[in-house]
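Missing here: one protein chain of the complex. Every other protein chain is in place.
Which chain is which? They are A, B, C and D, in the order written, and residues in each are numbered from 1.
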Amino acid sequence: MSELVTANDGSSLMPGAKSLENREYNLFIGPNHPGVEGNFALKLTLEGDTIVKAKTEAGFLHRGFEKLMEERLFIQNIAIVCRICVPDPDPNEENYARAIEALADIEVPRRAQFIRVLVLELSRLASHLFTFGGHAGTIGLYTMPNWSISDRDRILDLFEELTGGRVYHIYNMPGGVRRDFPAGFASRVRDVLDYIEGRLPDYDNLFFNNRILRKRAVGIGVLPRERAMEWGTTGPNLRAAGFAHDVRKDDSYEVYNELEFDIPTLKDSDAYSRLMIRRKEVVQTIGIIRQVLDKIPEGPVWNKQPNPLKWRVPAGDVYVRSESSKGEYAYYMVSDGGVRPYRVHVRGASVTHGVHILENLLVGTRIEDASQLMFSLDACPPEVDR
Amino acid sequence: MEKTITQRSAWDKVLTKLQKRSLWMLHYCTGCGAVELPPTMTARFDMERFGIMPMVTPRQADILLITGYLSVKTLKRVVLIYEQMQSPKYVVGFGSCTINGGMYWNSYATIKSLDQYIPVEFYLAGCMPRPEAIIEGFTELIDRIGEGKANSWEDYYKNYEFYRKNQEHVFGTIDTRTDIPDDAKYFKIGEVEK
Amino acid sequence: MNSVIGLVVWIVFYPLIAFTVGVFLGGYGRKFTARVQRRVGPSWIQPFFDVIKLMRKRTNISHGYMHDISLMMLVSGTMLSLYFIPVPGFHYFSQFGDFVVIIYLLLIPSLGMALGVGETANPNGSIGISRALQMLFGYEVPFVLTFIGMAMLNGTTSMYELVQIQQSGGIATWGIVTHPLLGIAALFALQGMMNEKPFEVIIAPHEIATGPMTEMGGKYMGMMFIQHLINLFVELTIYANLFLGGAKNWFELLFKLFVLFTLILSVNSVFGRFRTDDAMRFMWKIPLPLAAIGVVGIMLGIG
Amino acid sequence: MAENKLGSVLKPFLALKTLGEKPDTIHVPSEYREACDRYRGFHVNDLDKCIGCGTCAEICDNDAIRMVPVVGREAELGKTEYRPVIDYGRCCWCALCVDICTTNSLNMTREYTHIDEETNSFFIFPDENGIHNKKFPKGWQANKDINFLDLERVPMEALGPEQRDSSFVEIVKGFTKQQAQLEASRCVACGLCTAACPAGMNIPEYIDAIWRDDIPEAGRQMYKTNPLPDVCGRICTHNCETACSMGVRGEAISIRWLKRYAMDAIPSEEYKTLINQRVVESEGRSIAIVGAGPAGLSAAYYLVLMGYKVTLFESYPEAGGMMRYGIPEYRLPYDILDKDIDFIISLGVELKTNTRVGTDVTLESLHSSYDSVLIATGLHQGRSTGVPGTDNPMVFQSIDLLAKITKKEEFPVEEKMVVIGGGNVALDIARSLARKQKAKYGKVNLIVTSLESRDIMPADEEEIVEGMEEGIEFHPGRGPEEIVIKNNKIVGLKTSKCTRVFDEEGRFSPEFDKDDIELYEGVMVVESIGQAPDMSYLGTFADSIEYDGRRIKVDEYYQSSENWLFVIGDIIKGPDVITGIATGHTAAQGVDNFLRHIEADGITKIDDILRIAYSYQKDQLAQITQAEETASGKPELEELAGKLDTLKNQELSSLEILDALLVNPDTRIHLRQELPREILKDDFAYITNLESLDMSSGDTISSGVISRLSAAYALYNDLIQLTRSKELKFSLEILRGRNDQSRKVFS
Partner (left out) sequence: MIADNYLAHTADPRVRKPEAATGSPRIEEEIIKAIQDATGNESFSLKAPRRIEGPVDSDRLHTLASLIWSRVGFQHLSAISCVDWLAEDEFELVYHFWSYRDFCLVSAKTRIPRETASMPTVSDLWQPALFFERDIHEMFGVVFEGNPDLEKYILSDWDGPPPMRKDFITREFAHDHFHFRDYEPDWDELVKGGYHSNRGEGGTDV
């Protein structure tokens, strides 16, 4: 019975709630709750307004991707991998394609590599804008999501133009990308970048420098650097803790090593600095995209691959990593030389942030900040569930 | 005989016309289609133009959007939520997954056709439907309510046994704490069968 | 005789007028917020549609008599307080009742909600209600202080008389001009009273899933909605009467309400919400001292 | 950006400036917003362009595309009557189907809204007008630079003209393993080739086997319908490649070379073990086959498998017929031919060479001493153009010369020669003669003229090109007028321009422009405009037999009006090798039917077998039910009841599957997709097994019924075996869904 109550967003009473004498009671947040990112649940034990125990519950979005991939042809999986992380789907596609390329020793045309970087960074940009909106929503500043998410829509329009899909792009293929730029695309990307850059001061005024945001986010969910590394934090969350690790630099892929960008770090490692690190990354990302547009060479965008219905990837295994907007993404792919992958293991970026770290950081936090904390970690439930 | 609660008199029709201008949808991201809801809610597409707002609790919600696939684990919650919602209530299925399993047709974890478990008002094609299509769907729903055609929810009372059986087939018996037969009596629906 | 009929007519229609104004205010609020958020927003009378919709919904959840009674308290408290607030053309009751009555009546809805929501036994609701009661102390104390200040200043506890004084003296006698400290303190308190951000802790969808309203559906919610809309009118009118000199006619009153509401909405739409403790701290740190200084000033005769 | 630590109170109010701005909102739906140029919206399909290959259904990762037969669409060469139907309850709009479409017929529009409570409306049949019968601009479309299909062939290595023009060494080298696998991997397994092949070879299956590097399996697949794969791998007319869906946008798959590769990879001494054909023990019935050409050999092979004593009569010294005496060695080396023939002979076929029926032995005597006679004598009489001068001794028939080359007989090779004819035989003789010329004179001086212009020349394109490379001069579009003879010596061939070959109705009706006359010099003229059969051996039967036009009238099993006489090969159909093989195969079934006194259309129809199996299955089920009734309520029989229950379930599921197969109007095609080939194509082999099966109830029923039942039983057994595998159960479930639809389409 107890776990069923989780379903109705806490609208029924938990058995524990009656025992108010010992001042501890249970509260479920989610899965139907705006305070969680996606379909995810938190089981909290509270004492007063303070959380004394926190458990996450995932699996509401479990589809068994890794199993499904084993039943599909290599090329068919391109259409499903992007579903693993909904707000930031492209690292999945790119990682999957790169794993096959590594196994089959396929060379990717340089133009395609640049386009991939462009798509990845646009996706990162979109994902960060989404997170800004989400984070602002948790503190009740609904103007910000209205702004940032509709600005994100401009990026989705670009995606639609380039890849034919707004959210799921199904665009990276083993050997390159599916289509070249449409005519005049680069200038439209620049327009959107200029637009978003122009919007950033507005965001600062409204949101990032908002007194109430500071009041609420500073000092929430502090994750010291040592602890962060011990707990396997990656990506922006680790950089917010002052450790400059970025897969794009340290384990460079595609053409990232030809592009100039910094790894911004902050040292406070609280909810606010995790938000601000993304704010800084937006600037970095815009810079990267501009460089891509400047440097992109002419040439083919796809290296011809065999008939997908009869394409056997040589046996072997490979571990590819990339930096998504949420952290380190990795695919471990095993091929037995058949037409289907033998095993694909997806290491979503949020598996550490969304489960272990969140559970630990929630303890001692007040109930008001629970959802803010989750959004600041930018944990993406479908990555955990797969 | 089959006169429904929403279509009793001329006065009712007038009220229905007003009522259709306010629809609250449940803020529940059941699947990946939910990622197109924030754009729909926010400035770019602004569904509040049609009086549609996200609501966080099922008690107040009129629309349940099933945004894509439902894992069995989520379905359990969805059924609970659906029963907690106050009639009249409308379920909209988003995308392929709700119709015939979509791309998770061979997954062990997701259900394949939504209308086996709860009555569905209509479906939107797409994987996932674009915000434009979602808005289009909402206006369709508004039109249907205005015309008194959006009565799929009555089906749950009429064929409660059927839905119950299918639900139990996938996740066993649960106590939803909602007295569906009592509701049916209120709407004078259950009596038809007796 | 004539006046009796007039009184009856007013008693019947005044809540309707208040509701209508509330609907437009509510609609205006949503439209305004929408425009700040760069979108079009709903219809001007969207709250009206919402109420109709809610009242027409099946309401199969009741959590006992206390739950139902609480709603009666909720609505009746607001309605009663309505009658004691003077508006152009109707100040029959407000001649008899004074600030104390109004403050007392305004407390009833909160208490009623506390009782009712407590009965639903939903932890979100309980947290919400405990927040609501906390906040009550937050905004009520400065607000009462400003009342006291205004009463001392004008030598009356009757709001009707206060309005009369301000009306006769022109802008120079408006509370906001004569006692800006009190006016500002009351404005902060009003923001809290109206549950607008940054003091929106009671509802806080992202934290406690709309708190007290979690278990409210259908007609319960409809009643709450009506109460909320009338409350908009009540609270804004109280402030207008206290500090903005009341109104000679309805047009003036509505104008003042819209201006005042715009001010509140502006704050509401560009700030997030405080944490409960921060909100309390804020209330006790800024409006309360302001009001206290104002009152002390009046006591010392500075005003 | 952060100027103070606490943040700002006033700056957020700057956000209020948006009050003066225009809202960001797009007013959908009152203003329609069109999707981008590449948007992956709803599908459209150009039904005329679509060939129904089903590749889209195969690439679809969601099983969303089903191929259904469509009224008004006929199966033809390179096309099926099937068209894709898309389930929008599955589709994820990944557009893989668009990118892989073999014809570019499937595309996407920019339409994106479809709202309906009726789920059936999400099951759409995309045509040119999309889902709502509305025109939308095209969205995602196939890109010619980026498509999944390998449109280019793996190049086949061949000898250059200078290496080949003087020798009869085989020109084409054949694929290496790597090349063959690469080529095989291009196949999308649509099955259009199977439909186009006269013999209905299991082409996708053997290509798949080659791709998997399972050569013996490839061999077995080929031998199911073609006992001369080695030969066909070299000289087949390859209709399959014409039909190949890959050929629509690119180059067809080199099916012939793949076949050749597979057969070359099997050493002849391992044929028996690898192909592992089950030969039924002889039951004493004997068959005579006249002519050991492709048709005769094919018939011999299948008949001997079925347990008949087969005797082949061949007038030439060696078996092979036209394959040996009509096709030059550089195209078909004799050792390859021997490999195939030896295998057939090794199965127990008796071969009598140098025995010409009609002279050495009469047809009557064959009739009296054999149970059935198949004639496959082929077309060995050259046709003459009949123009003045053809009676000159230096005017030859190509077919005679080719035979002479094979037999290594001497004939004159002149310095200047003219060949009349544009078919493959003309090319064969021309190129053979060119080689002789080269050997004798060191240079080639040979002219080939044909009625047909270059674009409609019936010879294979590659033959013509190679001929040109070897120095042969082509003058297409010329009709022979006269062989100019001076002093009893040929000077040349006078030709006129041929303005048309066929009339509007496609009949042969050449017209000439008599003003445009050219003379091609040559000392020797070879006529190669076609061959005719020599049917003189028919003797007395020539009158009693029925004719259909000039050919003997036969039924679908090539049985003539004299029911013991079957007519196969070039004299009845074709002429080409693969058709000959196909007629041999079919006639073998006909002979079997005839000798078992079975109506020919009964036994080999798989539907019939299924029907029998179905009724048999029902009987079985009834028995089990009866047994269960008996067992019920008796505690001592509880265990048995349990067993019966499982048995019953098994039988029930089998019954279901049989039912599913039965209701399908075209079970074979569906089965091809769902079941292993054995069940489908080898129904013939089941018949070979008849006697070994124990049918105890056969006392009162005729042997025909027994054999039908036994065949059914064998098939049934295998089917049941298969139906019990879960994988199949699942696919058949889907299949059954399709059946329901197809039933509707057809009704």
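Methods note: a residue touches a chain if its C-beta (ideal position, glycine included) is under 8 Å from a C-beta of that chain, and two chains touch if they have at least 3 such contacts.
All values reported here derive from a predicted model rather than from experimental measurement.
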Shown chains touched by the chain that is not drawn here: A, B, D
Selected from D:15, D:67, D:96 or D:131 as touching the chain missing from the view: D:131
Contacting the left-out chain in the complete assembly, out of D:34, D:360 or D:511: D:34
Absent-chain contact - pick from D:54, D:89 or D:227: D:89
Residue touching the undisplayed chain, where the options are B:21, B:59 or B:73: B:73
Contact residue for the chain not shown (choose from A:71, A:157 or A:202): A:71
Absent chain, residues of chain B that touch it: 72-73, 76, 99-101, 105-113, 116, 132, 136, 140, 166, 169-171
Touch list for chain A against the chain that is not drawn: 3, 57-59, 62, 64, 66-68, 70-71, 102, 225-226, 229-232, 234, 243-245, 249-252, 257, 317-319, 321, 328, 330, 332, 334, 342-343, 345, 347, 351-352, 355-356, 384-386
Residues of chain D in contact with the chain not shown: 28-29, 32, 34, 70-72, 85, 87, 89, 110-111, 113-116, 119-125, 127-136, 726-727, 730, 733, 737, 740-741, 744-745
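The definition used in the following text is that only the chains that are shown with their structure count from here on.
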Centre distance in Å when chain A and chain B are each reduced to the mean of their C-alpha atoms: 30
Mean-CA-position distance for chain C and chain B (Å): 35
Multi-partner residues of chain D (at least 2 other chains): 12, 15, 23-25, 35, 61-62, 92-93
Set of chain A residues in contact with two or more other chains: 9, 11-12, 33-34, 79-80, 143, 146-147, 150, 168, 206, 210-213, 215
Complex contact set, residues of chain B against chain C: 5, 15, 18-19, 21-24, 27, 42-44, 46, 48-51, 55-60, 62, 84-88, 178-179, 182-183, 186-187
Contacting residues of chain C [partner chain B, same complex]: 30, 34, 37-43, 46, 48-50, 52-54, 56-61, 205, 209-210, 213-218, 221
In the complex, chain B residues that touch chain D: 43-46, 49, 96, 98-103, 105-106, 113, 115, 120-127, 129-133, 135-137, 139-140, 152
